[in-house]
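One protein chain is absent from this view; the other protein chains keep their places.
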């Protein structure tokens, strides 16, 4: 990287008590590629300023509009903005920065409507800027290894995909007991969707990333299990993919006692892969004939994308923070290359894109529609094409 | 038990090369409760006789009809028959023995049609005999512990059930390459259904046994993945239960590399249970608050049904054979009590019944119907009542 | 096998409440190779008779001498005796039957003195009879696979062996609270040694079986942790083997909360093996280069000895009972071949021998000596040679 300085980053959202804000900041810091210099941490300007002070961040703003304008006007303005607000703010905030030539890293789900999602796709195409979506679970090295093994034909044709994402933290109405994380995530206006939007879309993205397949049909059973909750907190669905493979995807926030139970099984003609997020350094490969192989992070014989996403030797486990940072660092190195007028390293281009985000939004809305209709629905979708931008 | 002798058992099916026949015979032997003295091991009388000789079995027959008649006529005729044929023979064979006052232990799925299943229910009711169905996976002590914990309210209301049964042995058309096990299991006339009948019904029975819930609706995606196979080899379904809980059940025989991957997750209001058949001595309980507990076979603080199903102390693992034998031994002790004119021990009555078998057949047929219609279908069912017999 | 009948077996010990007696009887039954027809279950003849009745065993005796004499005199006397008494009775009982031409299956440790052990070795050599020692843990298929992999050179030279056997059942003085199993096992006169004799010798046998190596030196730390216990209940030792490899062997009966934690690690030049008894269907192979392979019971590509020791396909777990039965069934088939005047199948000869038993006794006594001296001691030993008999 020949941009001879760390990138200057700003943040929208991530105020006091916001779990995910600190996750993003840690991802910014861990590889030393960027410095957080500005933030609109809260819509209350004083609160934003106070939070900036505790973080050692120089410039605080009350709104993202103000921040976008001010930073774009500075010689030393931010290179990249990290958007970590509730979902309904993602689109307007991202557009505000893209329009002013500032690269964007945005939390998922990308938007709450397909219109917003497609507007964002077009804005990214028009601007030529980098847009990265923090589907952080695809940042794990062993997920990248899985993808490489599917691409390399080691499984043969994929025949079935099973993705589970079970959590228990919304088993009771904590949103009515002062839990801020729960409050906005269970408010349809702020979140758009519940379990499907918060975690189901991670599972969908994980399945798509590993298999390279896209959805054609969905039949979903969508529920609000906790009484009085106005949004889905549990969903199960049958899937079909564009190569004819079938799938099962189920996500829950009311699986009492489960922590962050995301797992993926890919059954292919010649063998199968199994991966669990809570044990992320291992990838099980079960060939049709012969004995299981357990692929572990850090080995020299892993795929280039998996090795590129690794900081430590085998047996020195890496985990959630590093996977999250992998999305960031790939995006930041790509941005730095662009700013330096260079071609990005192809290995750095491995991060979720605005198109992935649009697919995710379409998936969420289609699953909700199927749940409402209690029937199979068409789920095929192509985001706006780049040349159509 | 005061019947002062081991029971005399006969077998229908289980000829040379039949994997499941030897499993049943081992279950007969392991606790020393019965002796195999007669068999119609093959429809070829000579073959049957030769097989009987290798097994040290005295009396061999060419057909179950012949055997039922001859044994019923003997003073020292069999007390119980074990039916381990392809599925389509279960009903006629069971009826032949029930009609002659001989108790029955029968492999699953119980029958290939609902008519046969209901006829069998009525025949059992009419005869007053013991009928046990070898849904062997519910014979595992930790499955019994799970059931006891649900019944005892430790999970609160059950909200979601996830049952998976993934195998890979039919990933290729082995039925056309001389594999006898595969040949009849993939022949619709002999098996009735494929993956759903062979393993899906185990998963359904396991879910019902543990939760005590019955199905109300099914939406299934049923497939024949291996080209040219005239029967389902993979199925995934959304379920609804009579308490409003949702479920996911998926089974596959084309999950290349998977062995016998049956697992169950039960998510309740107050906590969740997870069990894997391939690691059967452990049951994970994840309470909504606090730390996971791992229940292990053999501990004194387990439920009575779990302790009753255990032969060895903790750390001395028991597995498939013992679980299978638990169905047998409970049924055999119940039969012995009946023959001795005694009330059976309530702990011995814990084995799958003819009603469970009818529910299983209804489940299989309903899942197939849903798959054909590509829609949710009604799955509620009550087998013929005893007093209606 | 052309002996056209099941073997006739007798048992010494194994009265009411004796855990291990029923384990041996189950091992006799499971493969249908033998029938228990006689027993000296208790030194109280009435008790022995009553126990025989509950087991459906025809002939009961009050002493092993009486039984040996009577059975030897019968036309239909027992072919084989199973000795499951406290340790100090093993030698006299075994000798009594060997002298009368009756094959022996004996529990471990073989004897409480080296003199007894060597007398037994000579008696076996002189008689030409089969003597099998129930080091049951080497009956596990994946232990046999481990041995085959070491023999086949897949690990290269073995460099280090780590064997752990940790239990917690003697964490408190249960021998003074009515626990019969504990009472004789903690009595030096009946047991000879404590933890080292009861479980340490299993660990030693396991290490020797898998690696083919013999001990040359031991440095042991031997303790009686529970106050007032007159025998070792915890021991740790450093080992050296005849190829120069080092070892660690530690066993404990006061590891509170542990169940039956026997495990083995073998570190070789080219890779390592790890096996845990509580998860016996898996064997981990970690090659020096490349990814771990998990070998699982039931696969076609396992070594012949592992396949020979397997009854069920992959994913249908087998466990403690089957491993125990593997010692029995190999020994019984060997005995049957001898009785039929045939050469035994070489695969059946895979069971622990009287020489293994003598090595085990020498190991136990040497470890105790080292513990007393608090120093390294010579541990090399060769049992009496066959031609020297």
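To keep things simple, chains are lettered A, B and C as they appear, and every chain counts its residues starting from 1.
The rule is short, and it goes like this: a contact is a pair of C-beta atoms (placed from the backbone, for glycine too) under 8 Å apart; a residue touches a chain by one contact, two chains touch by 3 or more.
Predicted, not measured: the structure shown is a model, and the values here were computed from it.
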Could you tell me which displayed chains border the chain that was left out of the figure?
A, B, C
Of A:247, A:261, A:344 or A:383, the residue touching the omitted chain is A:261
Quick one: say which of A:114, A:148, A:319 or A:349 touches the chain that got left out.
A:319
Contact residue for the chain not shown (choose from B:97, B:241, B:295 or B:376):
B:295
Kindly note down the residues of subunit C that lie in touch with the hidden chain.
155-156, 159-160, 162, 164, 166, 168, 171-172, 219, 221, 223, 225, 234, 236-238, 240, 246-248, 250, 252, 254-258, 265, 267-272, 285-288, 292, 374-376
What residues on subunit B make contact with the chain left out of this view?
289-296, 299, 301
Sites on subunit A contacted by the missing partner chain, in the whole complex
5-6, 19, 22-23, 25-26, 29-32, 55-56, 167, 169, 258-261, 277-281, 296, 298, 311-322
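Just so it is clear, only the chains that are shown with their structure count from here on.
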Averaging each chain's C-alpha atoms to get its centre, pick out the one most distant from subunit B.
A
Which chain wins if you rank chains by how close their C-alpha centre is to the centre of all protein C-alpha atoms?
B
Intercentroid distance (Cα basis), subunit C paired with subunit B, Å:
35
Any idea how many Å lie between the Cα centroids of subunit A and subunit C?
55
What is the distance in Å between the mean C-alpha positions of subunit A and subunit B?
43
Touching at least two other chains at once: which residues of subunit A meet that condition?
292
